[in-house]
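Complex shown without one protein chain; remaining protein chains in place.
Coming up: chain A.
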Amino acid sequence: MANLIPPRFKVVIDYEKCRKCKRCVINCGFGVYSFADRVIPDHKKCVSCQRCVAFCPEEAITIIENPNVFRPNSYWTMEDRINIMKQAGSSGMLLTGMGNDRPYKNYFDHLLIDACQVTNPSIDPLREPMELTTYLGKKPDAVTVKVENGKVKLDTRIAPQIKLDTPIIFSPMSYGSISLNAHKALARAAKECGILMNTGEGGLHKDLYPYKDWIIVQVASGRFGVNQEYLDHSAVVEIKIGQGAKPGIGGHLPGEKVNREVSETRMIPEGTDALSPAPHHDIYSIEDLAQLIYALKEATNYEKPVSVKIAAVHNVAAIASGIARAGADIIYIDGFRGGTGAAPTIIRDHIGIPIELAIAAVDDRLRAEGIRNSVSIVAAGGIRHSGDVAKAIALGADAVAIGTAALIAMGCHVCQMCHTGNCSWGIATQRPELTQRLDPDWAAQQLINLVKSWSLELKEILGALGLNAIESLRGSRERLRGIGLNDTELAILGVKHAGR
């Protein structure tokens, strides 16, 4: 039945323009093109990753959505029908890559940012200092000082803090799910921008050791690549509990992707599937989490903040409160738009809650309990531009993490085929002929440019708000207004409606 399913896209080739150079044949990771006198596309294999379009020197290729229509039905969408056909023909779970692409309500687009007019002056970031520096880590409720010989001195020992030059970090993407060149680009960019990259759960390749001060290393349920050396080559250690794209379920890196280098980095045999269990089998309750947090603190001599990453689920506020009380220094919350290298479509599209609501609920809860100082909040899952960054911070996040946006900066066109390992852009693949396409220096520069652009825009937003330090925006929901939101939504977000 699978071959009865119509193709999603049509490859339109302008044979008048085509000079038969075969670049499209070479560039397509999905094997769409064959050549017999002229280029012949197999439409069914096309995922619209746009690699051939970008590399055709004659601009002879256009990918269009298949204009063929199923009989319209506002309940049974074409996608639903095709998915049923696929499953009827395969008896398996449908897999996908990237984040939830369904048209759920997007709260970022229902929030508007304030600006100064007359009564308080806006500030010109080109002429005045504008501060984005952010420190992640546990803060005490109060600073105590002592006065010695008339000089005031600090008398509080502050828990380890990580300095970010801008409140944007890279989200976890494992080596295995993405290529080593992509990892190198993220690490170089993190160092250059004074921010952090995150190894994800696939261990840390030795080539990245020089970047250790800009790296978060993850300890996930599969414990891939975790040893003392790994923990020592990090700025922050993160326990991964969940992921926004697939809350509550584990991970599966197919054996085909576990080549020699991945196998060494993950510390598993070459060619074997890398399976991450759904839960950590040593964490069945909050007190177990506390034990792991403190085990990692012991292992790193209490010199590094320990972060706990969770997916935003219904009860996220109470869970975050528990995590803060269990001793975490940072809580990383991943909303339901967060990406993945591979997840069951049904899980990705139907589990979890939007990050905007999760930030607001967690920040409120921690404040109500008087423990907001004790933990930093990193928010992720669908941050598309600096406006989203500003809104997330105003809702209560200390910093945001970007994954999909970082991939796009490196060439990704969000075709959602990461799980196939065929990424034509050389990012979400381990096939050597594909990974060599991504030049880590070029990709690093792309990432640096993106982070710098967003930082400049953040400064403009702060200036318009009459603020010159990012901490004055953090949690300042008074500077946000809702538009097109009902009373319950406004109450959860803690914002007034526009016009009030």
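Throughout what follows, contacts are C-beta pairs under 8 Å (C-beta built on N, C-alpha and C of every residue); 3 or more make two chains touch, one makes a residue touch a chain; residues count from 1.
The criterion applied here is as follows: contacts and distances are computed from a predicted model.
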**OP:** Pick from "Response regulator receiver domain-containing protein", "Phenolic acid decarboxylase subunit D", "Glutamine amidotransferase type-2 domain-containing protein" or "Alpha-glucoside ABC transporter ATP-binding protein" the UniProt protein name of the chain that isn't shown here.
**Re:** "Glutamine amidotransferase type-2 domain-containing protein"
Original post:
Per the definition of touch given earlier, which of A:325, A:367, A:413 or A:497 contacts the omitted chain?
Top reply: A:367
**OP:** Could you tell which one of A:90, A:120 or A:301 touches the chain left off the display?
**Re:** A:120
Subject >> Per the touch definition above, residue among A:66, A:106 or A:468 touching the missing chain >> reply: A:468
Subject >> Missing-partner contacts on chain A, residue numbers >> reply: 116, 118-121, 123, 128-129, 131, 133, 135, 137, 139-145, 147, 151-154, 156, 158, 161, 367, 370, 372-373, 465-469, 471-479
